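All protein chains but one are shown in place.
Chains here go by letter, A, B, C, D and E, matching the order in which they are written, and residues are numbered from 1 within each.
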Amino acid sequence: MSAKTYTVPIGPVHVGLKEPITAWLDLDGEKIVGARVRPGAIHRGIEMMGRERNPIQVIYLAERICGICSFSHITAFLRAVEDAAQIQVPARGQYIRSLVLELERVHSHILWAGVACYSIGFDSAFQLGMLMRERVMDVLEAYTGNRVNYGVGTVGGVRWDITPEVDAVIRDMIRYYRSEFSAFYDIVTQDPIAKARMRDVGVLSYEDAIRLCALGPTARASGVRCDLRWSAPYEAYGDLDVKPVVPQDYVGEARGDVFDRFLVRVLEVYQSLDLMEKILDGLPEGDIVFEKSVVKVLSLLKKAEGTGWGIIEAPRGDDSRVVHLTSGNENLTWWKVRAPTYANAVSWPVMFMGNELADAPLIINSIDPCISCMERMLVTNAGTGGEQIMTREQLLDLSREKTRRLMPA
Amino acid sequence: MVFNKMSIELLRQMTDAPFTNPFPVPGMPDSLTDALLAAAEGKISLNPPVETGKRFRGKLAYDKAKCIGCKLCVRVCPANATEYLPEEKKILIHIDRCCFCAQCTEVCPVKCLSMTKDFLISSYDRKEQIVTDSGPVELESGTSASDSTASKTVYRISPESCIGCTKCARACPVGAISGTVKQPHVIDETVCIGCGKCAEGCPKDAIHPADVSVAGTK
Amino acid sequence: MNWSEHLPALVIAIPLLGAFAAPLVSLGGKTLRNLLLIVVSFVTLAIAFLLWRSVLAHGTILYVMGGESFSLTLPSGFTFPVRIMFEIDALSAFMGLTVGIASFAGALFSLQYMRGFSGLHRFVSLYFLLTVGAMGMSLTGDMFNFFVFIEIASVASFGLIAFWRDKPEAIEASFKYMLLSQISAMLILIAVGSIYGKYNFLNMAAIANAVQMSTLDKLILALLVAALAMKCGAFPMSMWMPDSYAESPSGVTCLLVTVSQVSLYGLMRVCFTLFGTVAQSGFIPWIFIVLGLMSMFFGVTMAVIQHEIKRLIGYHSISQVGYMLLAFGVGLAALHDPRALADYGFTAIKGGLFHMVNYSMYKGLLFLAAGALYYATGTRDLNEMGGLARRMPYTTVLFLIAAAAISGIPPFNGYVSKLLIYESVFTVHPLLSAVALVTSVLTLASFVKIFQTAFLGPEKNKWRSVREVPASMVLGMMVFGVVIIGFSLFPSWTLSSLVEPAAKALIDQAGYISAVLHP
Amino acid sequence: MKLEKYLEILPKSLWVTTCNSGSCNGCDIEIVATISPRYDIERFGMKLVGTPRHADVLVVTGPVTTYMKDRLLRIYHQIPDPKVVVVVGNCGASGDVFYRSYSLEGPVDRIIPVDVYVHGCPPRPEAIIEGVAKAVLKLEGKRKELICAAQGETE
Amino acid sequence: MMNRSIDYVKEPLSSEAVIARLEERLPDIRIQRRDRVGGRDNSVQYVDLWIQVEKGRFLQTIEELFRLDFPHFHVMSGDDVGDDVLLNYHFSLFRVSEHGKRLGVSVCVLVPKSDLHMPSLFDRIPGIEYSEREMREMLGVEFEGLPMKGFIFLPENWDENVKPWRRDKDGLNPDMMRDLS
Partner (left out) sequence: MMILTILLKLVAGSALMLLALLLALLFDGVDRIINARMQRRWGPPLFQPFYDILKLLGKENIVPRRAIAWIFNSAPWMALASMLVVFLYMPVGSLPAILGGEGDLVLILYMLGFCGVCMALGGFASSNPIANVGAQREMILMMSYELPLAVVASTMAWVAYRYGLPGEAWNLETFVANPVWNVVGKAGILGLLCLLFAMVLVVPGETGKGLMDIPEAKTEILEGLIIEYSGVNLAMLKLTFALRALAISAIITVLFFPLSLGKLIGFSGCFLYALDFLWFWVKVFVVLIVVVTFMRSSLGRLKIGQASHFYWINVAGLSIAGMLLLSIDRIF
């Protein structure tokens, strides 16, 4: 069936500071022959907002850059602040930060794997993944008090300590995943349909991954052996031996397709389990924060002057923050947020080319931008039949009228 | 091809009990209103939600009487959720703006703020959610980092730097600072709650925090 | 004298007269010429109808040119007829009627469609000549005449296909058509010559009576089958079809479709009537079956990838012809075995014949609708069109009717004829009906595609000003539309009074012979 | 169908579409969690649908960026009447941590009428379920009023 | 430059060697070395370099980095500092080589407001696209050789002349800031 090329919009509903994306795909039949990407639908001006707030307030703002790798965001931010103000985090604080980072990675990767299944219509696998994810969510809640946006980091350390109970819960969880997660892993990686849907789809070659500065699992799936936990160890990772997970070490070759990205992520779940165990075993005694009085921290930061750069390996790739503090100003002078998707999104057009429309959500998803965007990716531009758009006032009128209809006087 | 691993897993899962937590009722009742009424009268029992963690941070509770109006919570609140009432020298909390970070409870020098376990908060009108006073709250331990420690932070004035501008005395919410104009001021460490208000306004940067161990209570 | 006796002559003479009168009448102005076009084609249709009625009422009609009596076939002392003779049995009349309808509808349509082109008097002449050719082929009872009429039709077709002489594609298509026509004409001529050489006569009934299955006869049969299969557009000799259908003016295309059906009719006549039971043995039926399957499948798969509307429809012609070949092949295979014939052979033939007339109708309508689209938008490229349903409601509905018919959507006539085919050919092997079913679905899909790209979808800005085509064009389409709906609403009537007599006539070789030889 | 009869059936089959107008995703993953086995909102006859045309409930998260404002309105219009709007998460209700910016137009109730707010940042899945239950109560309340009004007329 | 094979080097240089090399080749740059410590014993885990260069030397600096390794580009940060706009390009070298050997390199350039132009690195490092576009729309720096000019973050109907991060008259009006709640 030769068809004319036509354009289908994807997005723009997507989440996070820099990640929201609108993509217009030029299709020839089902084949993508052109792609334009326009991020910024959800540009909230976070960097601007930060200029009017003090670092303590910005922690929670940074946390809400995105709720999935929220702890990565704040760790990167805190490291930048600590770099600028020359603050040294106590070892126990560093270990706990690493621990939460790994917990977050587990939660994020499992979620991603589930959603990837969801976007290929493999609902049962999605449900299975979600079911398994609840365990790490429980652990996060038990330790931090929240399932999402844990609020556990603060300048110079963390806010809550790992108590023996928490320790037990985490070890329990590690055991659970060690025994149960393989079910999910096997089901998906051995499923012929899942394989057919993910193999050789959205390929990003090794060279392209380098040129386009791809990060994290996206780059690793293309065979780039990069992992900040290894090449630039931060927090406790210097004491832990982290090996970048690249597909060539496991299946012999790295094709840089969605399947490889899947593989890298699920394998990293296992890696994280090992890391967590090591962290718990080696947890040093001592303070968890360099100064527990927030007020004191604030006055210290007020005096600090300098630019700091924090960079860490978030679940999706490295996450950078640059922060500038000026002495005498309690608020940030400026800061720069660079979430991993921001970098990985540049690779989308390359990944799209030559694939089918059916692959588009999967490809978008494959760099793991944010979850849940998928089921409404295309909504907003759907049927933009130029319907009349009303203002809120008109809407209120209408709704009053509706109420009147509903309630005959 | 039809019998992939998933199908076997599905058959297995068929035999497992559902993982679903049937909160509040397993399915939609004919009339939810009636069901809730019945539950309120104790005729039927509702299923509880999945239990929250020990450190769970729910809706804020505010003990207005205890508040000293130090505005520290306002300073740290990332979400603009605490509003200072200058006439009363108290605050009120917009729960609809709060991000449940517990930063205010941590910073509050008199611990008049606390996070409850209440998370089933939804409303038809978000202004319903403003907390003005929830009365005295029993504090649980372990809700904040500074709780478990045996020392407290107080502020001290370096007499050599102080020019006696009186700003700090006027700022101190608990009236811990005394002194006369153009004379170095002094802080009563037993009264000082370590809010840092005084240090904030000092033109000479003469006030600095110090940790003291608390022997007794208070 | 009863004028109705002369119907066979009239049905040829009137369009012929029209052809010669056209240049003269055109001098009298446009209106007069148009009037001529309409009146003559309508009269032809009317006569064809009357002819058919009378055949149904009175049985096979013989009309002998230049004889003492129009029905006297055997001049005294002769054992075989030597005259120019029309032998009109139910099948011929059935074909004649088809030609009449197509000619009338095409004429109506062309009236407006061709407006604005020069040399229209030539067009009218050629159009009538084409009608004459097609009509003659259906009615004649003489091999040589058949050849002559084929030539008339071919020559008229060249002219008409290349009517837009400034378009190189048209010239090319015409050339292709000419080449193929000439080859097939040549083959026919050789065959006819051989027959004459061997049997010394050309009358079909007489040949049928005399034929044995000698090597020469087999050769003759092969030649005729090859030539006519080529003319009717069976795979793989079908390359001319999409081109010439695409390039000729639409009013003509619908008639060309009928001409190809008449060629198919010729083929059937040759196989069933001329050679009859002697042909069914051996592999002739299988040739038809295989050709049919290939045509079906090839035609439709080629069609699916086209994006030029008339070419696309042209490719469907190939696949539709495949159905008929398949049906006739199965019918032919069953011809010698009365039980098989009763079980499925006759059904297959009925299906084939019904499909033939259905095909002429809906294909004609499709081409006219495609012409209407071209008329309105100036393009035949589907990719250019879009959203026209809002602007051209009549064309949309008529196209939908034709598309439903060709895809065989119940209860349209196409469904009935295809059903007859499926439910008979499967007995030979299930694969036959499976291929037919698949072809049908592919046809459906392909028409959904045309329908959606041209009529549905977002409206393109450039078509904002498009308007429905003029009334006469709509009327032309409606002629077909009404016939299709009629067939669809009264399938049993159509089958029993139109198709069945024709089918009986086709298998009734003895009847055909005896009508001439033992009147 | 008579409205009160209809309002009896509507709460049993609420189809939900979500719109993220600039949220941090925290709420969105909790919304996804509600369809996961542990919370399984399908128990209440609810399901997530892909297009606003099929939806009865619009769940909005996020403080509404300028870019998303028109899209949000458009989605709202695409939902056939009667419809319910639920704001999940405080950033949609009030801006939450995003309270001052050059590219925000929210909160949601400044753009479209909102029926129920679910507070939390993010709310737990149970809180979302409870919020939807509130929406159901609201619908049931309307129904009661209708029935009362009808009885009042007959008397 | 263009036909250099695209790969990362596997044998890293030490930070001292890199500093020496850069200082030798580019006499007027200022390099600040920052050791990042961490872990149980607070040892140096990795090193960041902060390099300050004149605008005129910028491309040459980048060339030098290319000679060392393909500089992986992270992000560009920047601010309006009065008469100039400060741009910090954050790169890293040796990111796939050895444990702890990645070298963060921030190249800081002051771009005078009188001539807000920078050479684009897009042809060398395509991954820089978003950052350059962002700096263009937020701070008003034009990158020569960057083909895409559309907004990536600001809404479509944004006034092209307003650069949100500028602190002068080109920046935001106070009334453009909206309070929520």
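Criterion: a residue touches a chain if its C-beta (ideal position, glycine included) is under 8 Å from a C-beta of that chain, and two chains touch if they have at least 3 such contacts.
The model shown is predicted, which means the values in this text are computed figures rather than measured ones.
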Key: Sole contact to the chain not displayed, among B:Pro18, B:Pro48 or B:Gly135   = B:Pro18
Key: Where the missing chain touches chain B, by residue   = 2, 4, 6-7, 10-11, 13-14, 16-20, 22, 26-28
Inquiry  = Please output the residues of chain D touching the missing chain, sorted low to high.
reply    = 1, 6, 9-10, 12-13, 15, 37, 40, 42-45, 49-51, 53-54, 56, 78, 80-82
Remark   = Residues of chain C touching the missing chain are 387, 389-390, 408-410, 415, 419, 422-423, 426-427, 429-435, 437-438, 441-442, 444-445, 448-449, 451-452, 455-459
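The definition used in the following text is that only the chains that are shown with their structure count from here on.
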Query = Smallest number of touch links from chain D to reach chain E?
reply = 1
Inquiry  = Under the document's definition of touching, what chains do chain A and chain C have as common neighbours?
reply    = none
Task = Tell me which chain's centre, taken as the mean of its C-alpha atoms, is farthest from chain C.
result = B
Inquiry  = I'd like to verify one number: the distance from the centre of chain A to the centre of chain B, where each centre is the average of its C-alpha atoms, in whole angstrom.
reply    = 28
Geometric centre distance via CA averages, chain C-chain B, whole Å = 89
Task = Using mean C-alpha positions as chain centres, tell me how far chain C is from chain D in Å, no decimals.
result = 63
Key: For chain E, residues contacting two or more additional chains   = 154-155, 164, 172, 181
Ask   = For chain D, which residues count as touching chain B in their complex?
value = 11-12, 37-40, 43-45, 90, 93-97, 99, 109, 115-121, 123-124, 126-127, 129-131, 133-134, 136-138, 140-141, 144
Remark   = Seen from chain E, its contact residues with chain A in the complex are 6-8, 34, 36-40, 42-43, 45-46, 48, 50, 70, 72-79, 88, 90, 92, 94-102, 104, 106, 125-130, 150-155, 164-165, 172
Note = Residue positions on chain A within touch of chain E in the complex are 18, 38-40, 43, 45, 47-48, 83, 88-89, 91, 94, 207, 210-214, 224-226, 228, 230-239, 244, 282, 284, 307, 309, 311, 318, 320, 322, 324, 333-336, 338, 342-343, 345-346
